[in-house]
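Below is one structure. I have some questions about it.
The complex appears here without one of its protein chains, the remainder shown in place.
Chains here go by letter, A, B and C, matching the order in which they are written, and residues are numbered from 1 within each.
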Amino acid sequence: MDFSFTPEENNFRQGLRQFFATRIPEDIKRKVREGRGLSKEDIVANHRILHAHGYAVPHWPKEWGGADWSPIQKYIFAEEILLNAVPSAQQFNVFMVGPVIAAFGTEEQKKRFLPRIANLDDWWCQGFSEPGAGSDLASLKTTARRDGDAYVVNGQKTWTTYGQYADWIFNLVRTNPQAKKQEGISFLLIDMASPGVTVKPIITIEGGHEVNEVFFDNVRVPVENLVGQENRGWDCAKFLLGNERNNIARVGASKMRVLQIKEMAKATPAGEGTVWDDPGFRRKVAELEVELKALEITQMRMIARDAKRAPGDNRPDPASSILKIKGSQIQQTTTELLLEIAGPLAAPYMPDAERRQGDNELLDDWIAPIAPQYFNYRKVSIYGGSNEIQRNIIAKAFLRL
Amino acid sequence: MDFSFTPEENNFRQGLRQFFATRIPEDIKRKVREGRGLSKEDIVANHRILHAHGYAVPHWPKEWGGADWSPIQKYIFAEEILLNAVPSAQQFNVFMVGPVIAAFGTEEQKKRFLPRIANLDDWWCQGFSEPGAGSDLASLKTTARRDGDAYVVNGQKTWTTYGQYADWIFNLVRTNPQAKKQEGISFLLIDMASPGVTVKPIITIEGGHEVNEVFFDNVRVPVENLVGQENRGWDCAKFLLGNERNNIARVGASKMRVLQIKEMAKATPAGEGTVWDDPGFRRKVAELEVELKALEITQMRMIARDAKRAPGDNRPDPASSILKIKGSQIQQTTTELLLEIAGPLAAPYMPDAERRQGDNELLDDWIAPIAPQYFNYRKVSIYGGSNEIQRNIIAKAFLRL
Amino acid sequence: MDFDLTDEQRLLKDSVDRLLDGAYGDFAKRDTYQAEPKGHADAMWARYAELGLLGLPFAEADGGFGCGPVETMIVMEAIGRTLAVEPYLSGVILAGGLIARAASAEQKAEIIPKIVEGSMLLSFAWQEPQARYDLFDIATTAKRDEEKWIIDGRKRIVAFGDSAHRLILPARSSGARRDRDGVSLFLVDPKAKGVTINAYQTQDGLRAADVVLDGVRVEARALVGPQGAALPIIEQAVDSTLAALCAEAVGAMEEAHRLTIEYLKTRQQFGVAIGAFQSLQHRAADMLIALEQARSMAMYAAMMANDSDRSAARQAVAMAKVQINKSARLIGQEAIQLHGGIGMTFEYKVGHLFKRLTMIETMFGDTAHHLKLVAG
Partner (left out) sequence: MDFDLTDEQRLLKDSVDRLLDGAYGDFAKRDTYQAEPKGHADAMWARYAELGLLGLPFAEADGGFGCGPVETMIVMEAIGRTLAVEPYLSGVILAGGLIARAASAEQKAEIIPKIVEGSMLLSFAWQEPQARYDLFDIATTAKRDEEKWIIDGRKRIVAFGDSAHRLILPARSSGARRDRDGVSLFLVDPKAKGVTINAYQTQDGLRAADVVLDGVRVEARALVGPQGAALPIIEQAVDSTLAALCAEAVGAMEEAHRLTIEYLKTRQQFGVAIGAFQSLQHRAADMLIALEQARSMAMYAAMMANDSDRSAARQAVAMAKVQINKSARLIGQEAIQLHGGIGMTFEYKVGHLFKRLTMIETMFGDTAHHLKLVAG
């Protein structure tokens, strides 16, 4: 039993830290640290810097830009990018549609799409969830009817992150309405500029615009945009769900938040001293740090098991549900503690545009995003398989109850 | 809206306090305060003092010794007896079998049993639960087969509190095995001295003996011991469940425990001072006091509603489940805080007999019952309808989910 | 012991409910009220006045209707339930309560009738950047200059500070920043020279402003209450306000719970209403427990906030706020979680209840603050 990393792995980590420190613009990292939203330009700029150094798609097959990293290296990268407050490469491009095309696409599709996905020349978004489906993804209703050399798509997708920026959307659509739930679903790529595609914003409770509804009204999609076989789209979906593990706990992001909590608590006046002088507050932070350290090791144990897996062994590991549940709880706790620090000063609602007018000289910059972040982070125990679904998975797939 | 009591009610409370202070032996109250077990002799002596002053069966019909108290008076009495660390009158006599006989029994039964029940001349225990039935009371299997002028009873009861002291047991038995669950059940009184009755102790995790298994092996019971109609025993059971509300939250007992917690924390050395000097500990006690105050008012609200009920209105009030859940959680928290105070000194296992040898001069008397009480009190969220059952009741009967 | 409403109180409740359900029953209307320059609609405020709500807490001798904490509770619960944006808590209960408690007969006669008729809105400008939850932590100074007072300082998150006709603000006429003595109350015209107002929306959709006071000169008669000894009066007014706030929170929690139960009954997943899932049933039951415990403590605060034994009042209100805050967090978070995605959307009401409950948690003391008061 050995918790330590090899000298090579430590060098790899150091290299990443130096790269993140020197090559990623400071203002972008600062926005991440302060929990503020990134603009499309920020995301693209950051993505391209990562890609230029091989850090956007290292997990892809080598021929398409991958780096052939070990599971441990992937883990180190996933942690360090979060810990250093560097935005990830555009997730839907590099973790979702890219790997699916690489695994299930034709040579033609790979050549056509993968390089532009990797460099974020095309911005991709996801068309999976539908209104009313919730955690029951396979009950989707959007249809794609074959008509000559095209599919005609009708229906509605929802919770489409960054749909407002997207050039393309990858979709699960129903190509065989007679088949049972998971069967009869296909994986289809749709150009957002196609006639009949409409994007409607969903504003979330804190006032932000990240997600959208996407409507398809008789949208014609060339058949060559089908990935994999018709009616076998569920294979792609399952493949993606299996891919989600590495980043699921977001330990690095929570570590970064703990640092922020300490820094802010020490800077925020309370009574004769600061918030940090209150032993009761410090104890709450200590409880969080314990949970987080435990989660980090739980994650390392899973990574180590993964590293020893036979190729193709995709059996479920209850650890991924544990990481999702605990990881989301810890992330939410960080936002609660930040809110506790800010206290009454969290009340003003100052979305970026307004705040930049600079006419509220009393307002400390860092306080403004705290309450919106607390509100917004309620989502992390809902999306990607709610914590209730994760407990079902543990109970059924692992405890066999 | 008015939280205050009338002058008459306050006088009533003062009278009780004085009675408890002057008439109940100090050593009995001390045992209750310290969480130690009472002997049979303690319980009988205390009961008879209560009865001699009209405080054992005040809630009974007036002709059988009742006091015709208002709901508010009943509430005040229930709170004060707990708060003053006075043991209740023997519960199975005065709250269970007595009211059932008074409500469902024949005149003959009333005359025969009620006076002896009221004075604890006969000690009664309860034969309801059966192994394997758990919260599903109506699935009971003990049978009573009619044979001439007697029932022949076979089966097994469990969790029978103080069965080892009992002269009589009141039972739910199945008199019609063909009928559906709740139907075909009868309420039968059985003399514990009858041939074929065997009592076997159940030792609980802390090492105490309060509960028992009771076995019936062809026990002949005269038919005149049937209460109410044959096959209508479920009516008696439901009547009893409705009666349980008044004492369910045990607010008075928890108030008494909070006083004990403060006293003990102030007496227990920790560092340069005492446990009470730790603001973190005091905050936990404060949290408990808040919960307890809220529960007290929630209970008062229910009592006030009850006082305005039309006679015979027995509709379920979700408050009784709330009182049971919160009341048990708070009682358990008091035992956790006592355990935290005792800390490492809670480790020695010193049941009364051993402790009285007086050879452990280092051992403070009051520490010995703390850990056993913590262990034992896990039962309060299990018995009398577990907290899971109570949540089901809230969800189904009140929220209509 | 009686927890029922009197007939008059029942009538009041009916008319308040009718007013606010009518105005806010279509939740989208709330946006239009917020979009008004003042952050609320004058027409609605006029209807509060018509119903007599703006005079409820004032003595009849002062021009009010001499009602008690139960009447305030009735109004505040309805405000909480409907998420009404009118400045009732800040203007009538808090700022009005200060005037009622501290002002001279002359000042009262000038101000209270105007509050009652809805023509004057006051706001209590107390929060300073460094003060957190300590009412006595006041760096703003008031220096006597012959017949005038000169006020310098900064106040934060002054409720509806941009539309209030007068600010009532504590400033230090003597003593050090955290002294209990030396605090005086002043009425300041926000249009006065040296006052700068920066207004914004708050997280819960109300309005507030940061106020800078730079050598603001006010007349001697702007002093309200005893010079240098206003703190006990402020604390009393804030305790009553906390009781009202607790009632508002109960209204919001009740509504969040109601919406959640309704959603659990209607939302289908895997072929059944999700309310059929036992784990969600149990969590809905725990929400109800939290709600009822909160309701009990809101009543307790209402009964106790004006108790003549100030330390008992203080203790009771602190206990109530702890319970309210804990219940508000549990109910708010669980309401979102049990709704799932829809609960995260701006157009659905439950998220706004959650945000208001969150802001209430931080108002006049968070859980840690009040727990410290209870624990001693």
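We adopt the following convention: contacts are C-beta pairs under 8 Å (C-beta built on N, C-alpha and C of every residue); 3 or more make two chains touch, one makes a residue touch a chain.
The model shown is predicted, which means the values in this text are computed figures rather than measured ones.
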{"item": "Residue of A:Leu120, A:Ile248, A:Ile322 or A:Ala371 in touch with the missing chain, whole complex considered", "value": "A:Ile322"}
{"item": "Which of A:Val32, A:Val57 or A:Ile72 contacts the chain that the document leaves out", "value": "A:Ile72"}
{"item": "Contacts of chain A with the absent chain, listed as residue ranges", "value": "1-5, 9, 72, 279, 282-283, 285-287, 289-291, 293-298, 300-301, 303-305, 308, 318-319, 321-322, 325-326, 388, 390-392, 394-396, 398-401"}
{"item": "Interface residues of chain B (partner: the chain not displayed)", "value": "129, 132, 134-136, 158-159, 202-207, 269-272, 278, 280-281, 339-340, 343-350, 354, 359-360, 362-363, 371-372, 374-375, 378-379, 381-383, 386-388, 391"}
{"item": "Residue numbers in chain C that touch the chain omitted from display", "value": "277-279, 281-282"}
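Criterion: only the chains that are shown with their structure count from here on.
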{"item": "Centre-of-Cα separation between chain B and chain A, whole angstrom", "value": "54"}
{"item": "Chain B and chain C: spacing of chain centres that average the CA atoms, whole Å", "value": "44"}
{"item": "Whole-Å gap separating chain A and chain C, where each centre is the average of the chain's CA atoms", "value": "38"}
{"item": "Junction residues of chain A - those touching two or more other chains", "value": "280"}
{"item": "Contacts with 2+ other chains: residues of chain C", "value": "280, 372"}
